[in-house]
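Read the structure below first, then the notes.
Every protein chain of the complex appears in place save one, which is left out.
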Amino acid sequence: MRRSRWHGLWLGLTPALFIAGMAVLPMLRLMWFGASEPSPLGTESGGFLSGWLAIWSDSYLRERIVWSLTQAGVSTVLAVLLGVPVAWVMARLEFWGRQWLMQTLMLPFVVPTLVAAMGVLAWWGPRGLVGQFFEWDDRGSAWLLIAGNLFFNLCLIVRAAVAGFESQSAARLAVARTLGATPWRAFWRVELPHATPAILSAMSLVFLYCLGGFGLALLLGGQAYATAEVVIYTLVAHELELVLASQLALWMLLFTGVAVALYAWLQMRVRAPLRGDRVRRYRPNVKSLTTWLMLVGVWMVCLCIGLAPLVAIFTKAALASSVAWSEALSGETAAAIWNTTRFSATALVLATVLGVSHAIVGRRYWWWRMWGMLPLMISPVMVAFGLILLVPQWLDSWLILVCAYALLAMPLVVQPVAQALDSLPRAWGDAALSLGASPWRVWWRVTMPLIAPAIRRGVAFAMATMVGEFAMTLFLSRPEWTTLTTLIYQHLGRAGRLNIDSAWVLSAILLSVTLVLFWLLDGRRWHAVGTPEFDDRSPHA
Amino acid sequence: MRRHFLLTTALVGLLFQPLFAGAADARTTLRVVTHSSFDLPKDLIATFEAEKKVTLRLIKAGDAGEMLNKLILSKETPIADVVFGIDNAMLPRARREGLLQPLPAETAALSLSPNVSDVDPQASAASDWLPIDFGYVTINIDKAWFAENKLALPTSLDQLAEPEYAKLLVVENPATSSTGLAFLTATVQAKGESAWTWWRALRAGGVKVSNSWSDAYYKDFTRNGGSRPMVVSYLTSPAAEVFYSDKPVNVSPTANLNLPGGVYAQIEGLSLLTGGAKDAATRQAAVDFMLFMRSAAVQKALQTTMWMWPASATVAREPVMTFAGKAPTARAVDAAVLDRDARNWVRRFNQEVVR
Partner (left out) sequence: MLECQHLTKTFQGVTLLDNVNWQWPATGRFATSAVGGERPGVQVVALLGASGAGKTSLLRLIAGLDHASAGCVRWDGQDLSKVPPERRGFALMFQDFALFPHLNVQDNVAFGLREQGQSRAAARATASQALARMGLGDFTQRAVTALSGGEQQRVALARALVTQPRLFLLDEPFSSLDTDLRTQLRSGFLNDLQANWDGTASGISRVLLVTHDEAEAREMASHAWRLSAGALVSLW
């Protein structure tokens, strides 16, 4: 017993140390750098605090921070306003195409951020299929970024609200009706309060994701609507103002920390789903105008926000000239695909091993689980920046990039595996032991096969995340490490119609590759995506 | 089971791929990092590679300012052996960051055109930087637009800052673009401290700031479908317009607006990066490349691909360059001043004009 405990300790320590080394150390270095170097904004004599606070008094930087918070807030509110009604219709009504619509709504889970940004541009942007009919000025529009945020996060709200509504006790609803509540009053006074904890928890997660998102903000916000993350990148890559950037990062860390704490607290209050006594879905009265309005509304929201950007990318790619196609399928692209493949594959192995180890060990300690979720909460821009400061002498080793990828992908493996292990009854393991199997054999012959689907699910999401990784690759990029995502960004940066068209083509290729990979790895169980068991998908693709 | 075995082997193979890659190659690879506007005829490069048994890896790293930033960020693990595109305004900064190695002895024999050494004697005398080409940064105007809108051209920098002209201008950000830095340096050189009042006036008037020369020229210039008929560009760009036009023309569609204080002499150079070209073969390749870039063939060819004038004393200018007009008088700023102040100017620009 003691020996296996010791093995367990090592098994668990490695992933924890990995997270500490890859995430916490760079952040600490970044914070130390920001705290110890004199700021160009602060006074000569003033210490760290004066320089740090000076950021708030600099009108431009303050505006950027306020905008970051605003766009996250607006996106969250809009997601709730759109998502809760959609979720109610999905949870209560039975209509043609409902299942398909639910699955389509969950599609953004596997779409890389860069592709999502390109999709929003392809649909809503100045040259977009729908956007070309709007008026645009030089600076773009704030709504592009909000649309991008909605694309990614609407499904989170819908999923949480559906779970909340589906777990409603039918008895309570019936009682409310007989006590005199009209259907609307019953919704407002009974159904909504019941679903509120789940919705609030999802809202805080959405806020967190919107606040820390980089790829979307870079492409859709541009310079006029730059969020703080984009400004940090600009300060580092374009102006080399490392001190200013790190102090701005500290500010954002503060806000992100508050959001994380809020999410953790809210998550604890989410009630476990009821067993039995569920409200059954019903076929609505097709002759009623209200029904038609509801159904049309739901279809419009799901398609326009969720599916349209993806369709738009394929359309744009198909409409691109053959010159653009040949440009896109050049040697440069082949090299980028090779890079994406080798980085993702190697990181996948690393993330799987570390993730499964972490999930096995110490499941019962909530702080252990939080530690495993840490990479999801931190900003990859700050981690990459911290790495640049911490280990500049190792920045030409591709192992650093692979480790960074593995860091981002780890929680996606840990989550489903931990949940699968949670729901595994102890009785089976005990039965196997009593039948003569050693603990290792029990693990190999009983536990592993049973959690294999969860591992597959985790691996599929990890793969989708890494193929689409953008923020860290951009920051740590060396010319020989160009991946498909940074290649798209490069094409966007070069002027000329040809380059934009090539960017559409490459985005379509990246999207197809991601979808195909996900399908190969775990496609057969697509219907289970977005169900309450799996709190999956990384915000940092 | 077999499927898992194959998958595992494949992944393990991927893990050890770096060990197997790079099988012994007779050629040395020379990594050259350049700005995005670097362009030479392919056959010239191919001839060089074949003759010297070198594989040239050209790494384009954005506009020159962006490239410099990347080099500084990665200076402990340099991304290339040789860098092309650092200009005389950026040179002090590159030196201060310790990016440059002394030039190899073989380059000392190359002769420099007096046009170059007159304009910037300090840079020309550098021992860690080899001038390759030079040109003048100035304002280009779209003749058709001005004719159509019946607007007279501004005649001084001060007139340029008036709202009716400021909103027609696009400049580049000196943090990322060497063109932008050159123009900013020229204005500060001419106006001194009041340059900042002038820039603020420009900003209030509606000047656009672009991140790179190619963005400004190919996206924002009215000639290419943009909204600004005045762009900070090069003296030779009108010549390029003639060269590239579909039908033969006698007169360039664009013209230079050489305002006093709005012109800067820019020299681009080639350097060895600290930490690059470590082994003898690569070092020899670097020397060969430097001599190649100053060879007559390249000095002639770069005029019509990169649109700069040759730094070499022995190569004549191409005939099409007459469309660029006469070279204006402009002298470069003292290196010590640049060393001390350039970074602050860039910082101030970003604070006062961009943000």
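Letters are used for the chains, namely A and B, taken in the order the chains are written, and counting of residues starts over at 1 for each.
Everything that follows uses one rule, which is that a residue touches a chain if its C-beta (ideal position, glycine included) is under 8 Å from a C-beta of that chain, and two chains touch if they have at least 3 such contacts.
Model, not experiment: these values are computed from the prediction.
*Asks:* Among the chains present in the display, which ones are touched by the chain that isn't there?
*Replies:* Per the touch rule above, the missing chain touches A.
*Asks:* Check the options A:L28, A:V130 or A:L179 and report the residue that touches the missing chain.
*Replies:* A:L179
*Asks:* Who touches the missing chain here, A:A171, A:L293 or A:A334?
*Replies:* In the full complex, the listed residue that touches the missing chain is A:A171.
*Asks:* By the contact definition given up top, give the residues of subunit A that touch the hidden chain.
*Replies:* 169, 171-172, 174-183, 185, 189-190, 193-194, 277
In the analysis below, only the chains that are shown with their structure count from here on.
*Asks:* If you look only at subunit B, which of its residues touch subunit A in the complex?
*Replies:* So the residues of subunit B in touch with subunit A come to 11, 14-15, 17-18, 33, 36, 59-62, 65-66, 69-70, 72-77, 79-80, 173, 175-176, 208, 211, 214-215, 217-219, 224, 227, 346-347, 350-351, 355.
*Asks:* Under the stated contact criterion, what part of subunit A meets subunit B in this complex?
*Replies:* So the residues of subunit A touching subunit B come out as 40, 60, 138, 236-241, 342, 345-346, 348-349, 388, 392-396, 398, 478-480, 493-496.
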